[in-house]
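Of the protein chains in this complex, all but one are displayed in their positions.
== chain A ==
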Amino acid sequence: MTFLSPDQIEQLLWGLRTTVFLFAASWVLSFTVALILVTVRAANIAPLRWAVDIFVAYHRNVPLLVHVLFWYFAVPEVLPEPIRFWLYDHGAEFSLAAIALGLGSSAYVSEDIRSGLRAIPHTQFEAATALGCGYIQSMRYIIVPQALRISLPPLIGRALLLFKNTSVAMAIGVAELTYQTREIENETFQTFTVFGIATVLYLMGTFLITAFGSWLNARVSVSNGRRA
């Protein structure tokens, strides 16, 4: 077993950097879209509810790889030309992968938040209403913050999955960690070493997410009596 050159180590670290950015971008998108889905669905207007259900069903039933390929190869074809060219000039692989991963994850995240929402008694909504909150204010200040606390453990699981799933983006040429690992492996045939290093780097990422999740969970837990 031999070691990698400094250049190759740098290449791996650039890959790790891209993986982290891709994870961050797709998580923010996924969470934002999930909150919108949940709020729209909770409004309980039939056509809107159906639209959300279809969105969720689509993303839960189509393989992630197909979804990523669809966004990269198919979606730009239906975009207006200026937008398409702008995308190709500005790292289309990265942004389209982030959109595909984020949307795919949002379907699951929204279901996690929704099960948290169902755990909040309707009387909380009444208490907010009686104080003069409108629907959006009740959701924003009273219902969603409590639902998020309940949903935190499954959401940490979703974040872990999303972090690992960023590796799918190599299929459309995003130079993230798995992509760089394959490149170096092709050049050096140091299969064991290079995949070993990649594995350790992924594990460090997931460990950090898990640790952050535990810290957050302890901090916001209602039952421990500390200021949230």
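To be clear about the criterion, contacts are C-beta pairs under 8 Å (C-beta built on N, C-alpha and C of every residue); 3 or more make two chains touch, one makes a residue touch a chain; residues count from 1.
One rule holds in what follows: contacts and distances are computed from a predicted model.
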item	value
The complex's invisible chain, by UniProt name, from "Stage V sporulation protein AC", "Arginine ABC transporter ATP-binding protein", "Anti-sigma F factor" or "Oxaloacetate decarboxylase beta subunit"	"Arginine ABC transporter ATP-binding protein"
Touching the absent chain when the full complex is considered, from A:33, A:52, A:142 or A:194	A:142
Residue among A:131, A:200 or A:218 touching the omitted chain	A:131
Hidden partner chain, residues of chain A it touches	123-124, 126-134, 137, 141-142, 145-146, 149, 220, 222-223, 225, 227-228
